[in-house]
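As you look at this complex, bear in mind that one protein chain is not there, while each of the others sits in place.
Chain naming follows the written order as A and B, and within any one chain the residues start at number 1.
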Amino acid sequence: MKILIYAEHREGALRKITFENITLAKQLGVPFEVAVIGSEVGNLQEELGKYGAEKVVFYQNADLATYSPDAYAAVLAEAVKKQGADVLLMGATSTGKDLGPRAASLLNAAMATDCTKVELDGDDLKITRPMYAGKVLANIRLSSAVKVVTVRPNVYSAAEAPATAAVDTESVDAPGFKAMVKEIVSGAQGKLDVTEADIIVSGGRGMKGPENWHLIEGLAELLGAATGASRAAVDAGWRPHDEQVGQTGKTVSPSLYVAVGISGAIQHLAGMSSSKYIVAINKDPDAPIFKLADYGIVADLFDVVPRMIEELKA
Amino acid sequence: MAKENLPSFSKGMFSGVILDELVFPYPKMKEEEAEDLKMMQDSFRKFAEDHIDGQKIDEEEKYPDGLIDQLKELGFMGLSVPEEYDGFGLSATAYTKMFELFGGINPSVAITLGAHQSIGYKGLVLYGNEEQKKKYLPKLASGEMLAAYCLTEPGAGSDAAGIKTKAVRDEENGVYILNGSKIWITNGGVADFFTVFAKEEMPDKDGKMTEKISAFLVTRDMGGITSGKEEHKLGLKGSSTTEVFFEDVKVPFENLLGERGKGFKIAMNVLNNGRLGLAGGSIGALKVVMKEAIAHIRQRKQFRKTLSEFEMIKEKVAQMTVDLFATESMIYLTSGLVDRGDVDYSLESAMCKIRATEVTWHGVNECLQMVGGLGFMKEYPYQRYLRDGRVNMIFEGTNEILRMFTALAGMHERGQYLRKIGTALKGPIKGFGVLTDYATQWLKGRVSTERIRDVHPELAAAKVQFETWAKNMHFSAERALIHVGKNIIYREMIQERLANAAIDLYAMIATISRVDTMITEKGAENCSVEIKLCNTFADQAWRRVRRNLLMVDSNNDREMREIADFIVDQEKYPFETI
Partner (left out) sequence: MNIAVCVKQTPDTETRVKLTDDQKAVNESDINFILNPYDEFAVEEALKLRETNGGEVTIISLGPDRVKSAIRSALAMGADKAIHLVADKNPSDPNAVAGALAEELKTGNYDLILLGKQAIDDDHAQLPSLLGEKLGLPAVTVVVKLDINGDQVTAEREIDGAHEIVTCNLPAVIGAQRGLNEPRYASLKGIMKAKKIPIEEKPAALAADQLEIESFNYPPEKSAGKIVGDSADAVPELLRLLHEEAKVI
């Protein structure tokens, strides 16, 4: 078995999931290589080496400065063949979910999305992935010759394991380009996305209105957290769609999830129940969120959150 | 047009005959309609989730802007309009299920929808002629016109025959001139189509002029119609309830509904029809409140245990489940009878209304109790459902009036048989006259049977209890008729007991039929909970029946009357402790 890790990057910087996947490959003890696709990407040798990558191939073409799922997929499928890998490991990020299936199709590979556990079982992989928004976990096997696996961010934490990475740069043709990214519009400047964040502070209908969101943002800033929201808050137009956590929003598994004024409807829980620690602030002692919370305060959030901000500042 | 002289299960029961082919097997909705129904329910549920906030409606005493328009656009105003008039022609069963959903999600919205189509335009559907239907039903189905049912007046509530609104024929212009006022009219402030009951002078069969009630289709654009201010109510706060005044309203002759002088019968038959929707809406509310309360007791801990572990809490949960299960069995057995089209269901629908509204009132109250102080708080729905559900025992026939109706109409059959008192029974409370003037043909030539068909052995005991107590009820009724004679019409406490017994018996047979039919389909091993529910209900019910029947013969009625008269005479509670 040989693993190829797709190194995801945005705006020249490698993304954390790449390092998490390197750590996972090392844990499995399976030989692995890293493939990078693009035009200019940071300091590959140093950054990938830091987590223990030894062999990196950088597939380069100036046109690949623009992300295009079809063009990238073609290059990636070639890379898998060229580097002789039988497992393609990617992040279950928006890129991984977009690119993975296309590459899989080109490789006639079966693909497992959003895996939370990947184990070695002899010559094979035993994979666990949540289904039904995490209400059950499925133990699956892929029987294709090549397998594509995307791993949920934050499940494996990246561990530094310094090594010397050899980086080969290969110029490649860039075919395809049927769909092309014209521009990236960031939400708020430098906003951390909920799926990647290690800490999330989420607000719900209990926040009463968008004018109170400075509380959520203030707390998030002090904790270095991303901000999330319940669907009720999103539907009311208080928060953008991409902040919605839940069954029909984002699925997150941060180390800490702070639910403020969120009741904990089953659809919301589906998106955040795999968080390592959950804190709930709600004035209703019966709110279902408390069933899941590790720590709860039953009180008015307009007292509690300002106090948290105050204490954290101190 | 409603048919006459149809067999009635309950009237048969009062007469000692069990028409078991009317109640077995338990009716089942056609698969295709079940599929449509599910889609309609899904559509409403989704819509409600986004647009109906019960607490807000209650606080603001109004619907959010556009809510009613959206309901119109989605088609929820045309449920009982036949398809040929651009409606959806739901069966009574599907219609009742829809109302169960409405009533669960928001009783206020349910009543707005119900006043429109359960009673507002129902008279037109049942008694209208082709032209009238063509003219109005499509607009009512689309909601272009909202409908109201105008019977009650300041001087005529339960005694609806006492209405004063007058319709005078103006032969020259071919119009009736309508004058009068109606109170507590649901949709009164928003409707443009009114089914109005009014008195007109007409010759009786001897040619003498008498006042009789006729029914009219009146639209706001006829002029002369004004609505009073919105009433402030205990519940159902989003719905419109106002007075409606008619001042020299010119109603064209062609807007007479049904025959001249037959208005009272129309009024009553419309209500007979509407009651199932109300019964369905009621239990829908209880189901929703139960769900809330169960979530609470599963997790609230006292004395280191969840509330659900305490026996008195279990008792409440079990009792409301048993009662709800039996009530639901009655309602959908009855809707099935309506859908057959060849059965008199007037008693059954009245019994469903009584039982459903009371089981819901009691059940919601118990849910409130189970959650403690929280149930008393405005942020929680318990108190709101309790308030919203209160009026169900008052309108569309108060439960007292419906009990009288059940007992008297039930016994009327027997009264006919015991000729002498038969005519007396037709007596002064006029309403019952029309509702009971059917003949006994359907009983004639029938081999009298007190037994019902065999049911699954698991239910055999319940079946025997039913047979035994149905027979006893028949004897009790007959004894009462013989002893009290025509005074039975004044002996309301006896009527009440017989009605209560009849309701329990009908609920028993409905539950037995439902579970027996289920067992046939799924096997007893897959119906163990339902069997338990059925047997528990039957056991509780026959004990209540026994008590009620015993008290027909042996009671404190005289003392009770005397005490009441004394107190009323004193005009207050006059006693002091020593």
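What to note about this one:
By our rule, a contact is a pair of C-beta atoms (placed from the backbone, for glycine too) under 8 Å apart; a residue touches a chain by one contact, two chains touch by 3 or more.
Quick caveat, the model's predicted, so the values are computed rather than measured.
Here the missing chain is touched by one residue of A:Lys81, A:His214 or A:Lys276, and it is A:Lys276. In the complete assembly, the contact with the undisplayed chain comes from A:Pro69, out of A:Gly38, A:Pro69 or A:Gly261. Screening A:Leu24, A:Ala104, A:Val151 or A:Ala233 against the full complex identifies A:Ala104 as the residue touching the chain left out.
Mapped onto subunit B, the footprint of the missing chain covers residues 32, 35-36, 38-40, 42-43, 46-47, 73-76, 78-79, 83, 88. By the touch definition given at the top, subunit A reaches the unshown chain through residues 67, 69-70, 73, 93-95, 97-102, 104-106, 109-114, 128-144, 178-187, 191-193, 195-196, 199, 223, 241-242, 244, 247-249, 255-256, 266-267, 270, 273-274, 276-279, 285, 290-300, 303-304, 306-308, 311-312.
The criterion applied here is as follows: only the chains that are shown with their structure count from here on.
Listing the residues of subunit A that touch subunit B in their complex gives 235, 284-286, 288, 291. Against subunit A, the residues of subunit B that register as touching in their complex are 50, 295-296, 299-300, 374, 379.
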